[in-house]
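Heads up, the thing below is written out as structure tokens.
Here the complex is missing one protein chain, while the rest keep their positions.
The letters A and B name the chains in turn, as written, and every chain counts its residues from 1.
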Amino acid sequence: MPETKRFAIVVSEGTFDKAMMSMMMGNTAASMGIETHIFFTFFGLNLLKKGAKPKMPGIYRFFTGMMIKKMKGIGLEGFKEQLDMAKDLGVKLYACSTSMEIMGIKKEDLIDDVTVLGAAAFLNIGVESEMQLFIG
Amino acid sequence: MPETKRFAIVVSEGTFDKAMMSMMMGNTAASMGIETHIFFTFFGLNLLKKGAKPKMPGIYRFFTGMMIKKMKGIGLEGFKEQLDMAKDLGVKLYACSTSMEIMGIKKEDLIDDVTVLGAAAFLNIGVESEMQLFIG
Partner (left out) sequence: MPETKRFAIVVSEGTFDKAMMSMMMGNTAASMGIETHIFFTFFGLNLLKKGAKPKMPGIYRFFTGMMIKKMKGIGLEGFKEQLDMAKDLGVKLYACSTSMEIMGIKKEDLIDDVTVLGAAAFLNIGVESEMQLFIG
């Protein structure tokens, strides 16, 4: 029986493009049987807030709706649906505890099934993983 | 005989700086005998379009020419030449199939010797690699 592979992702930006890439890579990995861990830090933490609606970066923010429509057109789910899918697939979602303190975000501001974690605990997962990506 | 190391890069931005860094890291690795795979996704996909001329980000776009001149001054090739070098060195270049669909980019819009690949196939390469970087 092959050993389970692990994949650790850090998300440090809260924009739509980085949000979607972390979700799509994480969900694809999880559906392949890879144990997937996503750590949301700095601006990325905003993605875990209840009702988060990430926008494209800078002046592209006005094209977010168009991008969502294009994605729907080829059968891709939106960000909220991707987050729900992540939970269903068993992807572990972590909120960086230091970022929560800096930005004054409380556990109850976040969606359900998120684990609050410090950088040390996440790095422990990272060094034991076969693949790590910093998306931000 | 030492085992061949593998290096997997994801490029998600189409700006000159990220383009050059992925090429220079990829080509350096390949010339060291490291098996190198570069996956171009989202905005990064634009770099594989025929005739792509990436610009520096935001307001720095007007300084792209100056940056290219500085690089030439110390013997660094431009982006197109780096891409050609990558092919010569055997670097594998992949276009993200989902990004192609979203952005309406067809295989014939891309330069030669590019393989169209899904995220799952790339993640398979990634978890089997000794090093992975997300440049974007």
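Keep in mind that, in the parts below, a residue touches a chain if its C-beta (ideal position, glycine included) is under 8 Å from a C-beta of that chain, and two chains touch if they have at least 3 such contacts.
Quantities reported herein were computed from a predicted structural model and do not represent experimental measurements.
From the options B:42, B:94 or B:134, the residue with contact to the unseen chain in the full assembly is B:134. As for the chain not pictured, it touches subunit B at residues 5, 7, 17-18, 21, 24-25, 28-29, 31-32, 34, 58, 67, 70-71, 74, 76, 130-135. The chain not shown here touches subunit A at positions 8, 10, 12, 41-43, 58, 98, 101-103, 119-120, 123-124, 126-129, 132-134, 136.
The definition used in the following text is that only the chains that are shown with their structure count from here on.
For the pair subunit A and subunit B, the distance between mean C-alpha positions equals 24 Å.
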